[in-house]
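Every protein chain of the complex appears in place save one, which is left out.
After this line comes subunit A, so read on.
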Amino acid sequence: MATRTVTIASSVGLHARPAALFVEAASNTGLDVEIAKPGEDPVDATSILGVMALGAKYGEEVVLTAEGDGADEALDSLVALLSRDLDAE
């Protein structure tokens, strides 16, 4: 199982447009990707409602996990996505 920790760079946090872009990218990996706040229960990263309900704000850390072929590469691309200010783009 691959795991990454990343800090949310979007100024509005992980909701609105950033959340939609993240969920889309997670779905496109075709893998079972989960996202969690450190120490909390993970949610399905392809669920917009689950991701929004996490309430991850700007500057907070989240933990991504994925299993299967290409999990490392998939998570690297998702980490890169969350490290940008998606709302400003």
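Annotations for the structure displayed:
Here, a contact is a pair of C-beta atoms (placed from the backbone, for glycine too) under 8 Å apart; a residue touches a chain by one contact, two chains touch by 3 or more; residues count from 1.
As a convention for this text, contacts and distances are computed from a predicted model.
One chain of the assembly is not displayed; among "Phosphoenolpyruvate-protein phosphotransferase", "GMC family oxidoreductase", "Heptaprenyl diphosphate synthase component 1" or "Nucleoside transporter/FeoB GTPase Gate domain-containing protein", its UniProt protein name is "Phosphoenolpyruvate-protein phosphotransferase". Contact with the undisplayed chain is limited, among A:20, A:63 or A:79, to A:20. By the touch criterion stated above, the residues of subunit A touching the omitted chain are 11-12, 15-17, 20, 23-24, 44, 46-50, 52-53, 55, 57.
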